[in-house]
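Of the protein chains in this complex, one is absent; all others appear in place.
Presenting subunit A:
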């Protein structure tokens, strides 16, 4: 073996070690807050928020004293059963599902129409959408509050679904519009000559090619609804609250012992599904984000 390749090999090994170390460090730094929360969610408040020593959170001194075991499910029990967190989970499921489905339906149809339209107004519709996208969510909410009270529709899930769709729609339109632009027009046209109506061409030829884009956009819509605080906190009544405002309400009343731990347990409960979701759809998301892979 020649000397140069020895050096090259040694250098590449050093490089590999350095980059692996860097990645591991980065992973720990990035994952630490979440891991810390997961760990702490099985402790009592006087451990996780200990004033004596932060090590208490690790070893659970008070947890052992109060419950007799180093780990406790009290936080979860309190949040899910005592304080009806399950109801918030159901509400969140309804809201996110509806927002995603409605946004995608309008978004695919609208994005397709805008992408294939030769008219000038298509451009202005997209610009207008961009303006609404740029506005802070709270501006919409504060304007809606009074009319919603007057119309007696405040507090219902359907109302906040409508508002979330309105907030989300510009983004879905833009995103799907650019996905549709990357699909050659020849594809729908040959489908139409082959015997499809415009809608059949859309349904049978364009959408199957668009799946990665639809899934990616759907995921973003899902996350927007899932993570929203401004709209759901302002527009939902106590019973109809979704997870995020519910967690916030756990935090808001710290007079009672254990409430903060309810929040911590609820946060962990709310985060876990997201991991599963992203992992499940990761392939589609990656191919959706690197769009253009749709060319035949």
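Here are some notes:
The definition used in the following text is that a residue touches a chain if its C-beta (ideal position, glycine included) is under 8 Å from a C-beta of that chain, and two chains touch if they have at least 3 such contacts; residues count from 1.
We take it that contacts and distances are computed from a predicted model.
According to its UniProt record, the chain left out of view corresponds to "ABC transporter ATP-binding protein" among "Exporter of polyketide antibiotics", "ABC transmembrane type-1 domain-containing protein", "ABC transporter ATP-binding protein" or "Carbon-monoxide dehydrogenase small subunit".
Across the entire complex, the residue among A:33, A:68 or A:195 in touch with the chain not shown is A:195.
Contact between subunit A and the unshown chain involves residues 184, 186-187, 189-197, 200, 204-205, 208-209, 294-296.
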